[in-house]
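One protein chain omitted, others in place.
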Amino acid sequence: MRRITGAIVVTLALSMVAAVLVHAALSINGAGATFPYPVYSKWFDEYQKKNSQVQINYQSIGSGGGIKQVTEGTVDFGASDGPMNDEQLKAFQDKHGFGILHFPTVMGAVVPTYNVPGVTSALNFTPDALAGIFLGRITKWNDPAIAGPNKGVNLPAADIVVVHRSDGSGTTYCWTDYLSKVSDEWKTKVGKGTSVNWPVGLGGKGNEGVTGQIKNAPNSIGYVELIYAVSNNIPYGSVKNSSGSFIKADLASVSAAAAAVAKTMPDDFRVSITNPPGETAYPIATFTWLLIPERFSDSAKRDAIKGFVNWMLVDGQNYAEQLSYAKLPNEVIAKEKKALGKIQ
Amino acid sequence: MSPRLRWRKFVSGFMLTMTGVCALVAVSVLFFILGYLVYHGGTSISWSFFTKLPKPVGESGGGMANAIVGSAKMLLVASLLGVPIGFLGAIYLAEFSGSKVAFVVRYAADLLNGVPSIVIGIFAYGLVVLPFKHFSTLAGGFALGLMMIPITLRSTEDFLLAVPRALREAAMALGASKWKTIATVIVPAAYRGILTAVLLAFARVAGETAPLLFTALGNRFWSPGWNQPTASLPVAIFNYAVSPYEDWHRQAWAAGLVLLGLILVINIVARAVLARGIAVPRA
Partner (left out) sequence: MAATTTVPSASPITGSRSFLRKLREGDEIARLITFLFAVSTVLVTLLLIIELWRDSALARHKFGLQFFFTRVWDPIAEQFGALPFIYGTLVTATVSLVIAVPLGIGAAIFLAELAPARLSDSLEFFIDLLAAVPSVIYGLLGVFIVVPLMRDYAQPGLKKTLGFLPLFSGPAYGVGFLTAGIVLAIMVIPYIISVSREVLMSVPRDQREAALSLGATRWESTWKVVVPFARTGITGSIFLALARALGETMAVTMVIGNTPTISASLFSPGYSIAAVIANEFTEATGDLYLSALIELGLVLFLLTFLLNGLARLLIVITSQRGAGMANA
């Protein structure tokens, strides 16, 4: 018995030593938004294959988590689809003595996705309908506000099951930002943010959790990033934009949403593209950003992250479209490449 | 037989049968859980589950190799923290201490034992993650180790105290000092119980998820060294189970089977070890 115990201890000790020695790869940690997780996980996987010395571990814990943890310094970079507000930027500055930069990576759409038995087509939603559903004012699927623009669709008289995010989310930020713009009632009652006081509904964790809930619950409706609805084969609706047309989210309509700001992009890249002008623009779209501190004490990490962003702006963009994210406008890409110089 | 007596006898038989039904229900839940896990998990377990890393979102065919290794590493750290403190602390309680100190230590251990695991996670986050500015294997292992301490401490103390006085007195009569008595006589005599205590504590923390959420975070790759975030089986099960992807669901079942299998095997081994009794030499 003693000899066996001894052998086990020696083996464990050796493997401990091995664990420290063998993995000499540079490990970079990031955390944040679940919105772009499908494309980020693809990117970091591909980048690691091409640069085996760099391992970028990204955890999708929600945009709120990304902002918090990068401010705390427990991760090397964050990611969020709700840009950091002035207060959060100041908090980071106060804590670290230098600032943090936003780098847009892709654009995506937040779509109203639903699971209504018998309805497989894309429903048309007016801003008023969406606000009413998520405020809890509209409670049945066959309410005139929903049925009106969907003549010919057989909507049941069933209770609507609303699903929202239970964690701090940039997807929520985009959705509530849009609702605040189109509904004064929403603006005063709930407001916009990564985590709001929802009047009704169930909470799911991450875009993944919300999608999971909708898949399992009949008569449910929620908001998720486009690729989550597409890859799970759940129907999603069209939304009426500011020009009055019902637009379904796709690469063209999302790119159209960003067209207005492409040339007037502010230097810090923080901009909202919900409810934009434009005939073909999808009204609930957003950029998503990497949150990268201005200064790194570890030069190897800094160079690795800058290397990744450069790769992302060129090669990485080619992976975006097959996952239903829209590529960045060229003007934005050029501006970002210049901004990379700010990181020291 | 009076009608009243007949009624009372009927009630007696009926109620006692109901208690049997209750026991049956309780035990069948266990078998149901095991059966379901074996069925769903067994069909999903494959070689790639044990050897591959996770694939990007939506792609199938990934595995949980890094989660298995991550859990193993954290459990190692946890044992290095929990076992020495529990074991040596128990020796102090059983052999050296006065009643007042013993009371305080036991009380603290019971208190620590009752702390909800999520609160342990909060504590470990503030104590290890924030100062080191890293989610890490160490932080996760620390949280788990904290949970191992009270179990190991109390159980080991009980087993040490159960060693018969005769053994201690015989050793002292032969002129052995206290620590020598402990090292060469008492601990070997209580060896089986101590091993059981350690195994049970190990099994208990192997399945814990909540404290790992904000200490180890997660990792899509191998976690190098001990100061980086790491994947772990319980957290992987949680994340995959609430996701919408069928492939991830299958992996969650497989992971559940592996985890539960490991825990049950350790529990059974621990009880078997104990059943062979204290190693007292025959008089």
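Per-chain residue numbering starts at 1, and chain names A and B are given in the order in which the chains are listed.
By our rule, contacts are C-beta pairs under 8 Å (C-beta built on N, C-alpha and C of every residue); 3 or more make two chains touch, one makes a residue touch a chain.
Keep in mind that this is a model prediction, so the values were computed, not measured.
S.K.: Determine which one of B:V77, B:A139 or B:L153 touches the chain that has been left out.
M.R.: B:L153
S.K.: Among A:Q55, A:S166 or A:S324, which residue is in contact with the omitted chain in the full complex?
M.R.: Touching the chain that is not displayed is residue A:S166.
S.K.: Pick out the residues on chain B that sit against the missing chain.
M.R.: Interface residues of chain B facing the absent chain: 8-9, 11-13, 15-16, 18-23, 25-27, 29-30, 33, 36-37, 40, 84-85, 88-93, 95-97, 101, 104-105, 108-123, 125-127, 146, 149-150, 153, 177-180, 182, 203-204, 206-210, 213-214, 234, 237-238, 241-242, 249, 252-253, 256, 259-260, 263-264, 267-268, 271.
S.K.: In the complete complex, the non-displayed chain touches which residues of chain A?
M.R.: 31, 61-69, 71, 88, 91, 159, 161, 166-168, 191-198, 201-205, 213, 216-217, 219
Convention: only the chains that are shown with their structure count from here on.
S.K.: Quick check: how many Å separate the C-alpha centres of chain A and chain B?
M.R.: Roughly 37 Å, centre to centre.
S.K.: Applying the document's contact rule, which stretches of chain A touch chain B when the two form their complex?
M.R.: 12, 16, 19-20, 22-25, 27, 29, 31, 37-38, 41-42, 44-45, 48, 55, 57-59, 61, 72-75, 204-206, 208-209, 211-212, 215, 227-228, 231-232, 323
S.K.: Which bits of chain B are touching chain A when the two form their complex?
M.R.: Contacts found on chain B: 55-58, 73, 76, 129-130, 133-135, 217-226, 228-229, 239, 242-245.
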